[in-house]
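So that we are looking at the same thing, I have put the structure below in structure tokens.
Only one protein chain is missing from this complex, and each of the others stays in its spot.
Showing subunit A:
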Amino acid sequence: PPPNSRSDWIGPPDKHSNLRPVIFYVPPEESPLERRLREARQEAQACNQRFWAQQNRAFRQEKEEFIYSRLKAKGLEIRDDTGKKATLNAEEMADFYKDFLSKNFRKHMQYNRDWYKRNFTITFLMGQVALVRALRWLRWKKKNV
């Protein structure tokens, strides 16, 4: 994002977490309320990034391991004669999906609760900031009229 921009910028999805990173603009005369909002958003972003990057990485890794072990059990190699990677069909993968979901259930519950709380806090702070800014703008208009 250009250095003289006065707004936040959002980027392309991250490779690991699929979330889009946001670069927050810090205005020179940032009020404490606005700072709290920005910090809450940064924290939520970092937390989300951590969680999803780790989840996706674990998923990919465990999927590879599962495919490898199943292929070995069937007596096949990871790569077949043409050099392409051998894959299992959806039915065989179903066991893995079920397993992965149940293993990570508690982690997801915890993340859910966390995410909902953060989401509400951030939105509420946004509301407060918007209200304060609106009042300030009204006061400025009254002064200049």
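Quick note on the criterion: a residue touches a chain if its C-beta (ideal position, glycine included) is under 8 Å from a C-beta of that chain, and two chains touch if they have at least 3 such contacts; residues count from 1.
Throughout what follows, contacts and distances are computed from a predicted model.
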item	value
Identity of the absent chain, which is to be given by its UniProt protein name, from "Protoheme IX farnesyltransferase, mitochondrial", "Glycine cleavage system H protein", "Coatomer subunit zeta" or "Phenylalanine--tRNA ligase beta subunit"	"Protoheme IX farnesyltransferase, mitochondrial"
Candidate in contact with the missing chain, chosen from A:8, A:30 or A:65	A:8
Contact set of subunit A toward the excluded chain (per top definition)	1, 5, 7-13, 17-20, 22-23, 48, 52, 55-56, 59, 90-91, 93-94, 96-98, 100-102, 104-105, 108-109, 111-112, 115-116, 119, 122-123, 126-127, 130
